[in-house]
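What you see is the complex with one protein chain gone and the rest in place.
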Amino acid sequence: MLQPIITLVTDFGQKDHYVGVMKGVILGINRSARLVDICHEIPAQDVRAAAYVLFASYRHFPKDTIHCAVVDPGVGSERKALILKTDRHLFVGPDNGIFSMICNQEKEIKVYSIHTSKDLFSEISSTFHGRDIFAPVSASLSTGRACSELGKPVSKFVSINTLRPDTEGSVMKGAIIHVDRFGNLITNICRRDFDGFLGRERFEIAAGDRSLADIVKTYSDAPAGKIVALFGSAGHLEISAVMGSASGLLHLGPGDRVLVHRL
Amino acid sequence: MLQPIITLVTDFGQKDHYVGVMKGVILGINRSARLVDICHEIPAQDVRAAAYVLFASYRHFPKDTIHCAVVDPGVGSERKALILKTDRHLFVGPDNGIFSMICNQEKEIKVYSIHTSKDLFSEISSTFHGRDIFAPVSASLSTGRACSELGKPVSKFVSINTLRPDTEGSVMKGAIIHVDRFGNLITNICRRDFDGFLGRERFEIAAGDRSLADIVKTYSDAPAGKIVALFGSAGHLEISAVMGSASGLLHLGPGDRVLVHRL
Partner (left out) sequence: MLQPIITLVTDFGQKDHYVGVMKGVILGINRSARLVDICHEIPAQDVRAAAYVLFASYRHFPKDTIHCAVVDPGVGSERKALILKTDRHLFVGPDNGIFSMICNQEKEIKVYSIHTSKDLFSEISSTFHGRDIFAPVSASLSTGRACSELGKPVSKFVSINTLRPDTEGSVMKGAIIHVDRFGNLITNICRRDFDGFLGRERFEIAAGDRSLADIVKTYSDAPAGKIVALFGSAGHLEISAVMGSASGLLHLGPGDRVLVHRL
């Protein structure tokens, strides 16, 4: 039988025991689970960055992969814990918008609010639901337990609106949602939104004090140090510096505006 | 048959080949071993932090897990190499106190000093025992070899006393043993010690220039920026800043004092 795959996306970093503990809990419930680290260096409590990294990764994993995502500034409060089920994947994590981009992308999604009753969990701390809820639920799903057994269907859950751009007249107002290791500024503007907004019109992209009049195909299409706009590997508009860091050169980061003017 | 689990805790970081080499050596001896990274970002040569991370993680792993811990400032000197055996787990690492908190926690422990004779190891370098001793011993244990075959029982081994608090009259003198990614200051005071010392008396906790008169249940029990004391997910007293870094705000780090005054 195929070993079930459980991926992990967290902001726990790699200098502490948090990730190791989650792995131990999962293997304690299902020793045959295959653990795949996607990313543990999400900036602390940055739900938007986690939403993007999960969105950019999940579709590449095989059918029935379980994605466990824990960036959870509201741990210990009343926020719900969720399971999402699409036709190919399962997702487990807090109800704080971390799955917003999955929801924008997928058509058929069932959402469950995880039961946190005593018969499912021995003890739930108020500081580490990665260990006490999300790891055991992911592991239980990997053993074949049904979503409906672990939670009850819900229709309301948190969505982060700023993960999609606004449009006002001839301006599309986007924002930077993630800065990658190379200093590339990844925006919330996907190609479909960009093309739908512009049609065949010309455009100008404004990022910090720069104006960009075209989209290049790859980083090496321009001389070193030049600021360029391109659609990155996950299909979102990126502002990049050839052989350098756009974030450093433009002093821009998460939340900052990137505007597309239709001319 | 179940694949044996070998976890890794090191201070080797992730920019070098050291971790990869250990994994290669283990898989070369036992291709069916399952490698689980707990943590490779222990601050360089910080045996105390490694002792804490191992302590906070190990109990969550299934029976027969082998924990290989390599933070080893004394590599190349005369320090012994150890195997520890409890009723559920095996531990492999240098004799420098890295297992002190395991020893405080577990009742039945057998300790073995690893034979470093020529018939077990082809060659032992003087700089990388992770590769030359700890990885091959962990892999050999995972194939079913007995501890008594790989080492000889010993009764003396290094323990770090400062991993438990001192008590003087009405003051319990604790210390910070680990600062986590979020800037939480984790002390060597566990709940059992705290409760045993205080009984039903009131208390005041002193950390840097702050005094704290109560223990909160979770980070979100206080307004952002406030310094609070709580028992963290591994059961130790932590000083935290709500939505911030206690380490940054209080200028405290590993080794600094945290006092509990009985009033």
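By written order: A and B. Residues from 1 in each chain.
What we mean here is this: a contact is a pair of C-beta atoms (placed from the backbone, for glycine too) under 8 Å apart; a residue touches a chain by one contact, two chains touch by 3 or more.
Because the structure is predicted, anything quoted here is derived from the model rather than measured.
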Candidate in contact with the missing chain, chosen from A:K107, A:K156, A:R192 or A:K217: A:K217
For chain B, residues in touch with the removed chain: 11-21, 23-25, 27-28, 31, 35, 37, 44-45, 73-77, 125-128, 131
Contact footprint on chain A, counting only the chain that is left out: 2-3, 5, 7, 9, 14, 36-43, 52-54, 56-62, 65, 178, 180-182, 217-221, 230, 232-234, 243
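Here is the rule we go by: only the chains that are shown with their structure count from here on.
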Length of the line joining the C-alpha centres of chain A and chain B, rounded to whole Å: 31
